[in-house]
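Take a look at the following structure, please.
Here the complex is missing one protein chain, while the rest keep their positions.
Which chain is which? They are A, B and C, in the order written, and residues in each are numbered from 1.
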Amino acid sequence: MTFQWPVRIYWEDTDAGGVVYYANYLKFFERARTEWLRSRGLGQQALQATAGGMFVASSAQVRWLQPAMLDDALQVTAQVTHLGRASVTIEQQVLRPSASQTAPPILCEGTVRLGWVHASTLRPARIPDTVLAVLTAP
Amino acid sequence: MTFQWPVRIYWEDTDAGGVVYYANYLKFFERARTEWLRSRGLGQQALQATAGGMFVASSAQVRWLQPAMLDDALQVTAQVTHLGRASVTIEQQVLRPSASQTAPPILCEGTVRLGWVHASTLRPARIPDTVLAVLTAP
Amino acid sequence: MTFQWPVRIYWEDTDAGGVVYYANYLKFFERARTEWLRSRGLGQQALQATAGGMFVASSAQVRWLQPAMLDDALQVTAQVTHLGRASVTIEQQVLRPSASQTAPPILCEGTVRLGWVHASTLRPARIPDTVLAVLTAP
Partner (left out) sequence: MTFQWPVRIYWEDTDAGGVVYYANYLKFFERARTEWLRSRGLGQQALQATAGGMFVASSAQVRWLQPAMLDDALQVTAQVTHLGRASVTIEQQVLRPSASQTAPPILCEGTVRLGWVHASTLRPARIPDTVLAVLTAP
């Protein structure tokens, strides 16, 4: 099942166009990825402390389909679509669920490729086995 | 010639990884696009007031190649690669020039497709001729 | 009883010092104020639509006492301390609860004075009676 995380839209997220600023969807993506890992027992501080590294975005494709607005209660998904030895690719959507709709409209969707890097050197490295095990757990 | 705009990295741009937060490069992209239009006489407020609409991002592809750091003095480029009746596609790079290098390293590069929308309805519309004229001027 | 709202710390909130960036506590304050009003039936969009105005910060005093970190699960409080005809003053704290402590440490505390302004002119105005009633309800 696809992981979902709720995101509420506050003034800080919007811009003078009356909608959510385009870069902020990448924040929402990252919150969902972080919570997905936390739901599997991996906090970001612990990742650095025990695994000695962190994930950094190496590439992304994003489509903004419909604007999100102040007060919106959204859901953000995260699902692994490819797992390599040094990177993982995650597909994400920002949805606006509503009581009246079975299929909530997709406001934004994207694919983010994360590479594993050493915490100090920031150089690419193989994903540690302990982290891999978490990513591949059912 | 490709438009360039300087961006300085402050504490606000960085994250606990010691580098610039990945979503913030889209802010830098947007600053360079805004200044490119301003350099051609088009302010964002004026766009809304006189042309009755605004550009909103509809899709983007981004590659993060090297991390930017606190205090970095970067250059951000913006260049139109495709111009349609209702959208424009812009290629952008974030570079770190240095005295010793002829070719500054590319820290981040991306392609952003912007659609024109009515300011009030936020619905897609044809780019007004006055705006088109500015975009296609040499 | 003082209103409380949970805030989780993500990468977006931190800076290269390894802690939460100082301005972001004002975002957390604003989230708690927004949710306090929502808990009383007042959404921000509805405020503008039905009451024709909005609250804007006119002054604040903030003290940063201890740094918040990545992954922290904080609580943010909001409590009215003064209510005038055109403004409301709210006292707020950012706390880090923990299982082992009866009194969670205060990371940041502040007092924010909000003035009511017309949505279109942004000029100060008397707080509408419907909004006042919500603010003063027990």
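What we mean here is this: contacts are C-beta pairs under 8 Å (C-beta built on N, C-alpha and C of every residue); 3 or more make two chains touch, one makes a residue touch a chain.
As the structure is a computational prediction, the values presented were derived from the model and not from experiment.
Within the full complex, the chain left out of the display is in contact with A, B, C. From the set C:40, C:63, C:82 or C:126, the residue in touch with the chain omitted from the display is C:63, counting the whole complex. Those residues of chain A that touch the chain absent from the view are 11-12, 14-19, 21, 23, 69-70. Residues 17-19, 22-24, 26-27, 30, 54, 56-65, 67, 119, 122 of chain C touch the missing chain (whole complex, contact as defined above). Counting over the whole complex, chain B has residues 8, 10-12, 27, 30-31, 34-35, 38, 43-46, 69-71 touching the chain that is not drawn.
Just so it is clear, only the chains that are shown with their structure count from here on.
Every chain gets a centre from its CA atoms, and the centre nearest the mean of all protein CA atoms is that of A. Taking the mean of the C-alpha atoms as each chain's centre, chain A and chain B sit 23 Å apart. Computed from the mean C-alpha positions, the centre of chain B lies at a distance of 33 Å from the centre of chain C. A straight line joining the Cα centres of chain A and chain C is 26 Å long.
Shown for chain A are the residues in touch with two or more other chains, namely 27, 30.
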